[in-house]
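The complex is shown incomplete by one protein chain, all other protein chains being positioned as in the whole.
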Amino acid sequence: MVSIDELKASLGDLAKEIKTDKSGKAWVFVELDKLKKLLSLLRIDGYDHLSTITGYDDGEKIQLMYHLIKFNDKGSNDINVVTFTDRENSVAPSILDLYPSALVYEREVFDLLGVRFEGHKGLKRLLLPEDVPEDFHPLRKDFKINVEG
Amino acid sequence: MSVKIPIGPIHPMLKEPINFTFYVEGETIVDAEPNIGFVHRGIEKLAENKTWFQNLYLLEKVCGICSSSHQGCYAQGAEKVFEAEVPEKALYIRTLMWELERLHSHLLWLGVIMHEIGFDTLFMYTWRDREAVMDLVEMISGRRVGYSINTIGGVRRDIDYQTLSKALDVASFIATRAEVYEKIVLRERTILDRTDGVGILSKADAIRLNTVGPTARASGVKRDIRYNLPYAIYDETPFDIVIDDGCDVLSRIIVRIREMIISSEIIKWIVFNMPKNGPIAAKITHFTKPPENEAASRVEAPRGELFYYLKSNGSLKPERIKIRTPTLANIVSVIHMVKGHYIADIPPIVAGIDPCISCMDRVAIIDVRNEKKQLFNHDQLLRYSIKWYRKNYRWLREERG
Amino acid sequence: MVKGGEGIDMPWGTLLKEALKNLMKKPVTINYPIVDIKVPEGYRGLLDFNISKCLGCGTCARVCPTNAITMIPSDKTRLKKAPRFELAKCVFCGSCVEVCPTKAISFTKNYHTAVLKKEELTINP
Partner (left out) sequence: MGVISKIKRWAFKRSLWVFHMNTGSCNGCDIEILDVLTPRYDAERFGIKLVGSPRHADVLMVTGPITKKSLERVKRVYEQMPEPKYVVVVGTCGSTGGLFQGSYNTLGSVDKLLPVDAYVIGCPAKPEAIVDAVAKLIEKIEKGGK
């Protein structure tokens, strides 16, 4: 379990807010322009496993969540880094150079939510066919489906 | 995997809905590009439109092979969202199903990889032995695949002494069979020639590419969510993590075979330590509304780390559900692994990560020297690789020592 | 990991022993279409519906994840509505069996789900 004080000390004022949920997991909130700096600090600290990138459209902003693990025998830590990007002009820095496994995760978020990752060469759709309209991003909240019957 | 990739899986051996483009120079692969999404069914969007309880059955169908891992991982996350206390007996039954699933999944995969290298005898043996596990899960849950045993706050069915003693029998049976398989795999020339030294993924690369599950452990990376971030009852369960430093397909086979033995030991431990009575589920019904909350949940599925993110908005339907299946995490490693190998090695390498979307149904091979494009389907590729090995057998053996 | 070891240069050594052992055993193949198989207690097969117990409350239709149950007007129940089961949509999850207040819905052990027309499986009240 990661302690908040330790995190605060190592991240300095990069993080906007750090909180823990009921099960003791840390959620670190950060501004978009400081995201890369913060992730590189965490990467140096030993958080070398990126579980995935979650994109979530809350109606006003698009949230990007980076779920990281620091493996350390029995006392491994997992934390979640949260940042926000604009809904109309969704851009975020690519973290491919820090985490090569982000290759597929960034393509997936781009595909389903339309967030463009700057610095990701050859960013294209991962799951949907190539011929769908360019602005078709099914996980956005204004796209509705009907599951009744 | 799957899902979205996650999703899914495909038939692990005969035809898969995944498509790779390989760039080759002569016989050697210089680059590869996967094309996935043939099984993308929009599950994450559908999940936002169904209730928390209906999603139990939807998310189980992300993958038919690791269905219990998906459902259990979702239920575990949803319990955090609902802030529910799970009875201890429910956790034991849930873990029992997870381990049985690992047994049948590894047996299935062992058969598949043997088929990929053209060794169908062992394929038939493993699938025969797998039926013992399938009969047991049918007894416990009422279905062979898609057990639907988990619910939010516990499990749906109790387990009686007869079934528990059957579980003991099955565990010992699979453990003895696993020993036989290990002997065969390590001594059969046919298997050694096709898998030893093939698909190298070094320890540093495995960590750098965030490889998960048995694929990482076969590269000497000691990472197992059951051990590192214990969930359910794994922090009390005594078990060893199997690692091997061979870094090749052979190591991946050995790691999975030994994991079967470890799993059978865990099953025996669960059977002996299961609480005798007590409730099996917390009181949450189809019409209970959760508080506004979010949770991340991880379990070690047979193929590696499975990740769920759940967010509720206080209504009967979830706000967002994110699934990251282990195959998706490993697909980057596959691209790295095939580079520098021969076309004939593609089937064992790709099958080596246990892709839930597994097989390749159509492979395009492009020769970078003369831009010639050749299309293979999976069967042709298998036949091609067996023939190629027969022809090049002698010098290859010398080359690989 | 010890590769090879004794017996490696005896082609088919380990496997041949295994194969010979299996030769002596009786076949594992079940003679299915001729001999019926036994399914275990609690198997989740096709649904059975007993309209005399049904209240017509419609809880089953609300919990069904696949919209396989629709409520249609009927004279036979107290609330003048009864469920119609399109079993071609059923995924055998058992939600309806669990929530039914009067236990009017139950699982049978019938696993013969192959049909030439989907409508053969619909249960009308």
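Read from first to last, the chains carry the letters A, B and C; within each, the first residue is number 1.
Assume a contact is a pair of C-beta atoms (placed from the backbone, for glycine too) under 8 Å apart; a residue touches a chain by one contact, two chains touch by 3 or more.
The structure presented is a predicted model; accordingly, all values stated were derived computationally and were not measured.
Every shown chain that the unseen chain touches in the whole complex is listed here: A, B, C. Annotation: of A:I18, A:L96 or A:L128, A:L128 touches the absent chain (contact as defined above). The hidden chain makes contact, of the residues B:A32, B:A78 or B:L108, with B:L108. Residue in contact with the omitted chain (choice from B:G64, B:P87, B:P230 or B:P279): B:G64. Residue positions on subunit A in contact with the hidden chain: 128-129, 132, 138, 143, 145-149, in rising order.
Considering the complete assembly, subunit C touches the hidden chain via residues 27-30, 32-33, 37, 65-67, 86-92, 111-118, 121. Touching the omitted chain from subunit B are residues 7-17, 37-43, 45-46, 49, 57-58, 61-65, 67, 108, 111, 123-124, 127-128, 131, 144-146, 356, 377-380.
Just so we're on the same page, only the chains that are shown with their structure count from here on.
The mean-CA centres of subunit A and subunit B are about 25 angstrom from one another, to the nearest whole unit. One simple way to say how far apart two chains are is to compare their mean CA positions; for subunit A and subunit C this gives 40 Å. With touch defined as above, residues shared between interfaces to two or more other chains in subunit B number as follows: 50. For subunit A, the set of residues touching two or more other chains reads 147. Touching subunit B in their complex are the following residues of subunit A: 21-23, 25, 48-52, 54-56, 65, 67, 69, 71-74, 76, 78, 80, 99-101, 103-105, 108, 112, 125-129, 138-139, 143, 145, 147. Listed in rising order, the residues of subunit B touching subunit C in the complex are 50-51, 53-58, 61, 121-122, 125, 128, 131, 135, 138-139, 142-143, 146, 148, 156-157, 180, 183-184, 186-189, 192, 196, 244, 246, 250-251, 254, 285-286.
On subunit C, the positions that touch subunit B within their shared complex are 1-5, 7-8, 11-15, 18-19, 28, 39-44, 62-65, 91-95, 98-99, 107.
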